[in-house]
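Below is one structure. I have some questions about it.
Heads up, one of the protein chains got dropped from this complex, but the rest are sitting where they should.
We just call them A and B in the order they show up, numbering each chain from 1.
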Amino acid sequence: MDFDPEDINIPESLTYWGLTFGIALAASLVVAFLLAAALGGKKGIPRYFDHLGEGLRDTFGMSLRRVMAISSLTVKESIRKKTLLVFVVFAILFMFAGWFLSGANANKDLQLSVHVSFVLTSIAWMVFPVALLLSCWGIPEDIRLRSLHTVVTKPVKRSEIVVGRVIGFSLVGTFVVAVMSIVGYIWILRQIPPEIAKAELISRVPIYGHLSYLDRQGQPTNKGLNTGDINEFRGYIEGATKARAIWKFENLGESSLRLNPATQEKELLMENSMQSFRTHKGGIDDLVESSEEMEALLLHGQIVLENPEKNLRVSLPQFAIREFHQNLNWIPRKISSTDEETQETKTYDLIEDLIQDDGSLIVEFRCVDAGQYIGMARPDLFVRLPEKPFASSYFKSIFGLWMMTILVIVMGVTASTFVKGPVATLLLLSVFLMGTLFQHFMEDMLAGNLKRSGLFESGIRILTHGNPEVGKEGSIEESAAIKRIDQGFTGFLKLASNAVPNFNTFSFKAYTANGFDVPLRSAILPAVFSLLGFLLPCFLLGYFSLKLRELEAK
Amino acid sequence: MNNLDSRTRKLLYFGGIILLSIPIIYLGRPSAGMEQGSGGKLAQLRSEYDLGESTLGQVDPSSATMNLVLLGMRGVASSVLWNQANEEQENKNWASLRATTQSIIKLQPHFRKVWEFQGWNLAYNVSKEWDDVRDRYYWVKEGAKFLKDGVRQNENIPDLYWYTGFILGNKIGNSDEWKYFRKYFISDPDVKKWNGGPDSDLNPNRLDNYLVGQIWFYDANKVEALPGIEQHRMQQMLFRAYPSHAQFGYAQALYKEGQFNEQSREAWELAYELWTREFGREEHESPGGFIILESTPEDIKRLSERDGVSEETKRRWTNSYQDRCQYRFWRSLAALESEDLAREARRNIYDGKQFYRDQKFRESQRLLELGMEQFERLLLDYDSLKGEDQIIEDALMTILYWKSIHDVRDEEIPAEYPLKQFFDQHQSRMESVEPFFRREIEN
Partner (left out) sequence: MSTQPAIEIRNLTKIYRDFWGRPKVRAVNALSLDIQHGEVFGLLGPNGSGKTTTIKMLLGLLFPSDGEIRVLGKPATDVKKNEEIGYLPEESYLYRFLNAEETLDFYGRLFDMPAAERRKRTDELIKMVGLDKARRRQLKEYSKGMTRRIGLAQALINNPKLVLLDEPTSGLDPIGTREMKDLILKLKSEGKTVVMCSHLLADVQDVCDRIAILYNGELKQLGRVEDLLSSQDKTQIVSSTLSAEALKEIEEVIARHHGTVQEISHPTTSLEELFLQTVADSQARPGQRFVADEKISSESSK
């Protein structure tokens, strides 16, 4: 894994959402009030409050029967509009996909991840346009053909139309996702040879620890060394020095153990995938034959389990670091260790002696070879709980995709309440692109990580042919006034950027393709919260736009 | 124009469309079949300039489909993918990198640079990132297979044959890990898949890696010699020397592995043969007309008459081109190594070093001295080689071993010994040779 799964902080997220939503809501209420007072004259203000009251009534007094009537109408409409032709495209894609993928990788675990990513990506790319077009064109077409007239002249609340449409399209989207995901699942099972599938088609369930480092003098540091990688994700420690990588795992206990097939005992399984960096190539001049000898040529690491409460340190045997492979360390329940000072050999119990009372375990890792380096990031060493079936991870990824589909539908229906079909489609497409491809750029820019990137500053610089790399002191574009304007503008953009969901949140592909289960707190919950966070604002926006507009298509 | 009614206008447009279509349809008629010159002008031109997809090499159906699907967007799409590949490489996401390169060449199956760059990237840059030698070998193979696939789809690009040969010959034979790689080329480390034999995608006949490379170089030369085709790697003469160089590499590798037998003798004799009879007898174009590297006075005369330049000019350019490809050095070396005495000397020195490593210093000293003496005797006949780096380094290295035995046994170095003159003459080189010696004896 080349990223760090971070757990969601629920109170913090809720506060942030509440604040942003609150500010936006308050701002729109104030603006609406001022507009009503300015344009509506004497009647404006009472009417403003009428609408607010009606809004509350329409939100809470929806009739399930009417909502379901509109939903089922929407489903029928989507089907009769030949939406399901998307399955034909999907089928064609999968008929030929074998050509593209087979043989791309002779390496089996790589092949697996390519197949899984392919399925998840193509489902996303098939479902997205369907969701986009359906949701963006539904209401505008209804208005254009005036069929909506026959609906709104019945006792139907506008809120019921918005919700009914959303539910209807969601049902269609759900059906499409469901069919495609099942086909995709079967396809993966058929494409992967059974002997590989058995070993590789699994969902690993990791427990990640918290990682800290000691430098070569043994002093705590929060970062390892950089050995020249562009990506600074991993920090390296030097071999045969006091440099250490220390993971602290929480919530371990009897239930974290699993059966080791070799010993038939319950043991703790750790997996590592660290990286080696050599300053010299080592003994490759003499040919060795056996794989044990080959293994000996690799860099070696060693784990020391530590329990500060009992002042215990237990060293485990050294092991080879085979890069980009899954390296497993089985830690037995009973560990014998020789005390360095007293030379006394004692046997310790993993659960009783080494795991602390609060369930935490400290794992200290060192690189054995002098002058060589081993690099690691937090997810590079983890405790592996018993695996779940591949379906668990796969269908969680599908669940993520489904949530994305729903979000697109919700946003599409919302957009279609105030603009026409083509405009809504473009609007949503832009939001989607911003929320996927340009998400990083946007975050960087708003966090101020991009130097000299202010809007007005850059604008002037373009006109004056200035150089953004060096800048020019005393120029207009770098004056305090322009800086202040840009700051204000960035502040506004920061608020506005909350309207753009990070669609990457919904992609759990990286987990499933790498054979991991999708974690609840660092992947599923953030996605669920993102989706929920957008529901209420979208509903309010869609409801009021539909309510406050004339439904005559002109 | 505007006062025409809508129907007239539509009729006019329609007429215009038909009028314009006639030449297009006429020119673009598809060719009727295999015979040349059938079909419309475009079809004729296409076959004349070999622009048809199928004339470029084997057509990959998925690639053709993909290009149709993307219509005009494939340039953009492949640029995006290229960026993605770079990012994946930075993140060491090798599986995705491999898949992405595959997608890129689906989009650009006839873009030479894409094949060259990514094939090289896999065999060199990706390979070196892996710590396990077996993994490194896997990625060298990936690079070679990638290029081989490029050859299959682009039969008329000699560069791609050359790169494939270079990775199989030089990357495998000259890396730090050459001992492993050469062994793996004969018996793949993925025993499960290849049953202890070679990866049959690359080496179906279980040959030496240099000899497989040589086949590729020959193919490269064959294609390069076709009319209208050129390679973009280097001067044409140097390009054409590669089959012979592969033979040199093979012969030298046998020596490095301690094989001083009939096989190595034949290897060197063939190397001499290829260098002087095959490569040396080819005509190469120079500013002074065509030259032959291994030319007799009659050749010079004939060529100068044919090209209408003076014999002096011919001789000058022949000389200059010989310098450029170190023609005389390789010829002398092949001649020297083909001699039985040379093989004796090499064997003695090789065995002497082995004894040194096993700390059997007396044996070692005896063999080294014997080898040095034979070496000195050999060089009497090959004066021109005395100044060549490779020879000097070999000699200095041997002397260093021999001297070091004296150090170990705390003995005086005798005043006179074979190659002494050589040793004194090249003192300035010690600085660069000594680290190699240290490394050799440390391992």
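In this text, contacts are C-beta pairs under 8 Å (C-beta built on N, C-alpha and C of every residue); 3 or more make two chains touch, one makes a residue touch a chain.
Please read all numbers here as calculations on a predicted model, not as lab measurements.
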* Structure fact -> Shown chains contacted by the missing chain are A
* Asked: Of the residues listed, A:Val152, A:Val179, A:Ile351 or A:Ile476, which one is in contact with the missing chain?
  -> A:Val152
* Among A:Lys42, A:Arg65, A:His280 or A:His465, which one is in touch with the chain left out? -> A:Arg65
* Structure fact -> Those residues of subunit A that touch the unshown chain are 63, 65-66, 68-70, 73, 76-77, 80, 145-147, 149-157, 550-552, 554
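The working rule: only the chains that are shown with their structure count from here on.
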* Can you list the residues on subunit A that touch subunit B in the complex? -> 2, 96, 99-101, 104-107, 109-110, 113-114, 117, 229-231, 233, 275-276, 278, 281, 283-287, 294, 297-299, 321-324
* Which residues, counting only subunit B, touch subunit A once they are in their complex? -> 61-62, 65-66, 90-96, 98-99, 102-103, 106, 129-135, 138, 142, 176-177, 179-180, 183, 440, 443
